[in-house]
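First the structure, in the form of structure tokens, and then the observations on it.
Note that this complex is displayed minus one protein chain, with the remaining chains in position.
After this line comes subunit A, so read on.
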Amino acid sequence: MAGKTLYDKLWDAHLVTEREDGSALIYIDRQIIHEVTSPQAFEGLRLAGRQPWRSGASVATIDHNVPTTPFNNASDIVDDTSRIQVQTLQDNTRQFGITEYGIGDVRQGIVHVMAPEQGAVLPGMTVVCGDSHTSTNGALGCLAHGIGTSEVEHVLATQTLVAQKMKNMQVRVEGELGPGVTAKDVVLHIIGVIGTAGGNGHAIEFAGSAIRSLSLEGRMTVCNMSIEAGARAGMVAVDDTTIDYVRGRPGAPKGADWDKAEAYWRGLVSDPDAEFDTLVEIDAADIRPQVSWGTSPEMVVPVDGVLPDPADEADEVKRSGMERAYQYMGLKPGIRTSDIKLDRVFIGSCTNSRIEDLRAAAQVAKGHKKADSVKQVLVVPGSGLVKQQAEKEGLDKIFIEAGFEWRQPGCSMCLAMNPDRLQPGEHCASTSNRNFEGRQGNGGRTHLVSPAMAAAAAVAGHFVDIRDLAPADQTA
């Protein structure tokens, strides 16, 4: 019998019962809750007169709607509907006895930044949240994926999820990453290769020496965008990097429990003889810094490449998608990425708002000023703790001196539910994960890049190849 994949192990460990029809009930160890996808779930509980199965299994925070300019109370939020959602979460978590890191709490932040930071997510757990980027947490060697609001209610009420086992996919990136090539470039390259539906129906394990070489934060960046490759869950096997990251976090086990946990976690790797339904092999040497040019995350080119010609695309559906993207983006095939003029730059989101992302951006921005043609550069830390750390290191000063804006934690311009947004037609270099039409504001045009590339673009006013900057400015 073939060995088990990491996903198989996580699945088996959480199986409560299997049903005759092929579906299964899996146990959920941790649910993370935010203000946008939870109100209807709590409402459902109330309507049915149900209580949470185990309120201590959940942890909540506010992120999507919060302003990134300072505020003290929910009542300071000007936008009516945002305020109502923030207040509704407060009311719901109080009523149902769920811990919330709310306004003014230094732990508040983007769900997928806050949860691992607090050790609320540990290796070997099943983790869900009403948010598709929950896959971020899979970097810790756990099974983490997004769910819909009805499922949020189901997990609250039963601590389980009705699920079907996904297929196993492994994406192996072998070799050494070149200078200036970051985790973000790795994942954008992968999506460019397998496409936005490439991972549909699969749980992806990211493996190979290039993935191992990434920090835990970098692995989170990669797992974060699994959903952009069509996979609900992405994960990385446990190794020293994982263990070192978890040790000492508020939610990490202590003493004898720690030793027992560590021993168990170290087994959370795919067996050498495990078989995958789909295997994708990528040579790290092929990965260059990436820039997305279109309206789907698979529409990427290396920074030194030219924008592709739809005429060269054989697949009719893809070709028309490319043509529509060119129209929306106001760009032409054949131009270089450096020909794209940028109006705004956004450094943040659950993909790239952790401390090392901010360090990478600051290293590039240091001693420079944003280009006059760039109207705004937003730097939005992923959590209050990231913000605190960055300020301790003086990164905020570097950004402010460069003419960037240093903001409060939240999702911000990643999805423009708060006042941070693009105007129609504006081009934005963004470290977020989605370049869909209107994602960063109606008519806005998003280009996905790494934090270092975004900072360099802010300084130049257009994309520049981070590898061309003086070696002292380089970030790996």
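Assume contacts are C-beta pairs under 8 Å (C-beta built on N, C-alpha and C of every residue); 3 or more make two chains touch, one makes a residue touch a chain; residues count from 1.
Rule of thumb we're sticking to: contacts and distances are computed from a predicted model.
**Student:** What protein name does the UniProt record of the undisplayed chain give, "2-oxoacid:acceptor oxidoreductase subunit alpha", "ATP-binding protein", "3-isopropylmalate dehydratase small subunit" or "Sulfur oxidation c-type cytochrome SoxX"?
**Tutor:** So the chain that does not appear here would be "3-isopropylmalate dehydratase small subunit", according to UniProt.
**Student:** Looking at A:Ser82, A:Thr136 or A:Ser450, which residue reaches the missing chain?
**Tutor:** A:Ser82
**Student:** If I consider the whole complex, including the chain that's not displayed, which of A:Ser296, A:Thr337, A:Ser383 or A:Ser430 touches that chain?
**Tutor:** Looking across A:Ser296, A:Thr337, A:Ser383 or A:Ser430, the contact with the absent chain belongs to A:Ser296.
**Student:** Which of A:Pro253, A:Gly267 or A:Gly403 sits in contact with the chain that's absent?
**Tutor:** Considering the complete complex, A:Pro253 is the one touching the chain left out.
**Student:** Provide the residue numbers of subunit A that touch the chain removed from this figure.
**Tutor:** Those residues of subunit A that touch the unshown chain are 16-17, 19, 21-23, 25, 27, 29, 36-37, 39-40, 43, 48, 50, 53-54, 56-59, 64-65, 79, 81-82, 84-85, 88, 99, 118, 120, 122, 124-125, 130-132, 146-151, 153-154, 157-160, 162, 164, 166, 196-197, 200-201, 227, 230-232, 250-253, 257, 261, 264, 296, 317-318, 320-321, 324, 415-417, 424, 434, 436-439, 442-443.
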